[in-house]
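A protein chain is absent from this complex, but the other protein chains hold their places.
Per-chain numbering from 1; labels A and B assigned in written order.
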Amino acid sequence: MSYFNAAMAARARQLVSLYPKARSALVPLCHLAQEQDGWLRPEAMEEIAELVGVTPAEVRGTASFYDMLHTEPVGRYVVSICTNIACLLDGAAELLDHASERLGVPVGGTTADGVFTLEEAECLADCDHPPCVQVNHRFVRTTTADAFDRLIDELAAGGRTEEIPPHGTLVRIRRSGGLRVPPDEIARERAQRAQGDG
Amino acid sequence: MAEPQAGPPGTVTFTLDGRRVTGREGELVISAAERAGVYIPRFCYHPRLAPVGMCRMCLVEVVGPRGATLQPACIATVEEGGEIVTDSPKVKKAQDGILEFLLINHPLDCPVCDKGGECPLQDQTLAYGPGESRFVEEKRHFAKPIALSELVLLDRERCIQCGRCTRFAEEVAGEAQIDFAGRGERLEVAMFPTRPFTSYFSGNTVQICPVGALTATPYRFTARPWDLDQVESTCTTCAVGCRVAVQSSANRLTRLLGLDSEPVNHSWLCDKGRFAYEAVNGDEVRAGPAAADGRPVTLGSSHPRGAFAGEVIETASKVGRVTEPMVRAGDRHVRAGWSRALAEAARRLGEVRAAHGPEAIAVLGGGRLTNEGAYAWTKLAKAVLGTDSVDAQLGDGLPAELVLALPRATIDETCSAPVVVLIGGDVREELPVLFLRLRRAVLDGRTRIVEVSPRSTALTQYAAVSLRVRPGDVPAVARILAGQPGPLPSHPAGPACSPEQLAQARALVEAAGGEAGSSVVVAYGRSSLAEDPSFDAAAVSTLAVAWPGARFLPLLRRGNVHGALDMGMAPGILPGRTSLEGGRAWFVEHWGSVPRARGKAATEVLQSAAEGGPGSVRALVLVGCDPLQDFPDAALAARALAGAEVVVAVAGHPSPALDHADVVLPVAVAHERPGTTTNIEGRVTRLGQKLVPPGLAWPDWTIATALADELGYDLAIGSVTEIAEEIERVAPAYRGFSPGYLDQVSGHDGLVVPLGTADAPPVAPIDPMATPGIGQVEQQGAPPRAGLTETVERELLAALHPEPAGEGAPAPMRRPAVEPVALPPPDHYSLRLVSTRRLYDRSSAVVGSPSLEPLVPPARALANPSELARLGVQDGERVRVTSPRGQVVLEAGADAGVPKGVLVVEFNLAEPAGAPNAASALIDATVPVNDVRLETL
Partner (left out) sequence: MPLTDAPRIVTARLSYPDSYTIERFLETGGYQALRKALTMTPAEVAAEVDAASLLGRGGAGFPAGRKWSMLKPDPVTYLVVNGDESEPATFKDHLLIERDPNQILEGVIISAYALQVTQAFIYVRGEFALGLERMEQAVNDAYHHGALGRNIFSSGFSLDVVVHPGAGAYICGDETALLESLEGKRGFPRIKPPYYPAVIGLYGQPTVVNNVETMANIPWIVANGGKAFAALGGGRSCGTRMFALSGHVNRPGAYEVEMVKVTFRDLIYDPQLGAGVRGGRDLLAFIPGGASSPWFGPEHLDLPLGQDEVGQAGSMLGSGSVVVMDSTTCPVRAAWRITRFFARESCGQCTPCREGSGWLERILYRIENGGGREQDLDLLLDVCDNISPGVHWPPEQTTICPLGPSIPPSIASSLGRFRDDFLVHIKDGGCPHG
């Protein structure tokens, strides 16, 4: 069994090692699996279960709690439009309707070519640029129907890949600093400090 | 009654609805109130699970420094001087509100719901709920029931998200195969699509589900709760002795529910114990109109469980049961009435005895009998027939003289011993609920386990040290644990456990301290059926000598085997944990006669019957056992049955050995006769009778008395009560024990014999919400002791410390010296065979239960991956395994938990139709160890 490819597997091991308890890496590993495949495949959940020492049912149960983790395939671009209060006051519902028409899918749907998935989002914390739109969790600040159409055209034509990687890729910066201070070292340090105090 | 003033230490006094009451320090309001007679409604709280405070049904007003606030009684703890209000309008409104919330999305399908009639949601709606629904929106919908496993179905629309099932799976069973998925309104219980809920304990989730969301396929649609009638009893599927409520409808068992017994099962059951009642019904199952494919479904065939909506047909001759006395006529059996069958049996046995002496008769089996039945059969065998060749263990046990002589530990003592040394097989497979208890004890930090076993087990991950051993290694390991360093038997692949591990284990035992091992409990069973029992016995013996303060918990697993041994069903012993010699005078006085000399154990019996010749066993009486299935060495059993001149079988279920029987006598099985049973710790509990035995079947003890009559001897016991009284009089370990005590003082917890060795802890009242559907047991079974005042309770308990036995009573047994047989050295070409047990095997309880039978796994040849690699065998490849006894073709499996040099073939598993039990085809029970060769096809 090995779901993660070689490069991802190394990153998976690093993720697990960052935390005092392996299970903490569960969500980061789900993100990693989405980076590899765009969504969270059953095989991925089984491997993550093994990596963090829980059952696959627990991985599925936990992952399904979170909106960003998809246990069904999604498009290369997940377009999220916020319709929460601030955006609602500025035409979010109308933009969402427009998006649905433009992409030809209902909210939650994926285009037949598998390029776009449309989602209605809760507040994305960019309320001074309403209605707020994200593509693959990058703020695109596309607030009008026209601008939205241009964005879709651009993405469909393969543009803006620098700024917007395929769905699933969240953090492209690799951790290069030190690793976790081993717990016994912490204990030693504390003991020393306690002695110094006393 | 005077109001309690400041309570004794460890208690707090608080105000509950204006009354002053006492609770225990740190106790939850919900349970303190319950003990004070105030029942706070609840859904998610379960006394055996950690509280989560999710359902919010138990909100009560807690008066604190900032005024009264609504808090969940399952989270809040009682405080000295605190004030709790459970009956204010605010509380009532909050509880009504919760019920309304729970009902808005709950389907109103009570008439077709299994839980209808015993549903806490339904009941509480009647008790507290609003009349009319204010919810006019559309209800939440989920696809109809989904199968979580072969045994458990989930209807998500009915779920109220209390998390009892998911918490049970994770917290108690340690197998989180189900978990919450989703969030908020869409929160649902779910499994991983390709990983069903296969836990051996899955049925408990059905038991504790407070609504009809989880249902069990065997019970589904079989009965309406108000038609059920129930009795308190004990599960005898294994020897843990879990307390149960047995429910039936129209003389058919419909359901078993676990009773909450503090010293034993904490309300849990394993699925085998819970569902094997199907074998008692012994019906043919026929698909009803709703069956998926419309084909009739018959016994033993696997039907699509999730879709099962079949009807159960009670056939005239129950296909899974023996219902009529029969005698042999040529090569077939013909129906005979009881008198003819008994006369025939008595005549044939009498002839053998007359011609060859009493030693030519042997009685095998007894683990399925009640204590009273076992006593009657022992008396018949030892006093009437005059043979001591009686054995309730079929070559799968340990010497009775050793087991009965060792100081016994209770389960509670084991679970609180600083160190438990565990020798034997996989507790989860053999004594499942004991596994739950041990796992919890380890997780709660109460005990640490040193495991000594031939392969890794379900407990290995919880053990502080787990020592792998090969067949024959155990005595040497025991010596090291006992502080007598020495080498392990040599093996080309090196020792199966490292010196460091051994040292670590020894250090643990030493660190636990306690004089002479008094902080250690040794839990011991048979490591493997493919090696001589003297290895395990010698190891245990070594520890008993080294640690005179240690106590011992025997892990013999078969039904009521401990009751049978206590009643004398083994060679060399007499009832009440007495040796044949030590009890000779006493029993001659009471019985008239006892056997001249120590008889043969099962293996010797079968060997003797197979070989024939002068002085050999010529008549076999099988009491609820089948050597062809139960004895580790099938070839020997077959030769014995063929060689015996007379075979009399007392049987409840059909089995291959009956083909050899000259007389077949139908016997009542579990739930069909009253009596008592004794579990691994020596706890005696009641067996309730719920059914009338089928056809002409008789209770076990009546068959013994009737046969004695035919032989011209009056056993002088005319009822179960009379037998119990005689046991109390003559069996030393049962001195002072009257089954009446079970009603008076022990509630549903039973009592440990000898009386006075372990006090019964107080019994909690039955919480109707902990096990919905069990609420009425107290009216039907024993009254819970919680109702007694403390003084009365003390007086009654004092009666449980009987006067020492008088003049002439047998002395307690002395531990026999046990030496292991010589261990032949391994060769480089063979693997040493280990045969362990699985929960679901081809025992009649499983095979007779249509719901369980499909769960029996196939036998495989399991070896260490490196061993398979060395032999060039792929995981999953079919291989031939050859022993001097025979050869079988099996699928090979890689298992890192098996030591190098060892091959594991589990006992009595599914085989291609008609094929023999693979393990017993390989095992020679007369040699110290069995070496086998493995080759690719």
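Keep this in mind: a residue touches a chain if its C-beta (ideal position, glycine included) is under 8 Å from a C-beta of that chain, and two chains touch if they have at least 3 such contacts.
The structure displayed is predicted, hence computed values, not measured ones.
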Touched by the hidden chain, restricted to displayed chains: A, B
Candidate in contact with the missing chain, chosen from B:D17, B:E100 or B:E877: B:E100
Candidate in contact with the missing chain, chosen from A:Q36, A:T62 or A:T142: A:T62
Residue of B:R134, B:R332 or B:H828 touching the missing chain in the full complex: B:R134
Hidden-chain contact residue, picked from the options A:Q36, A:T83 or A:T117: A:T83
Chain not shown, touching residues in chain B: 52-57, 59, 69-71, 75, 90, 93-94, 96-98, 100-102, 104-105, 134-135, 137, 140, 160-161, 180, 182-187
Chain A residues touching the omitted chain (full complex): 18-28, 30-31, 52, 54, 61-63, 65-69, 80, 83-86, 88-90, 121-130, 134, 136-139, 170-173, 175-181, 183, 185-187, 189-190, 193
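What we mean here is this: only the chains that are shown with their structure count from here on.
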Residue ranges of chain B touching chain A (in the complex, touch as defined): 175-183, 190-195
Partner chain B, residues of chain A touching it in the complex: 42, 45-46, 54-62, 64-65
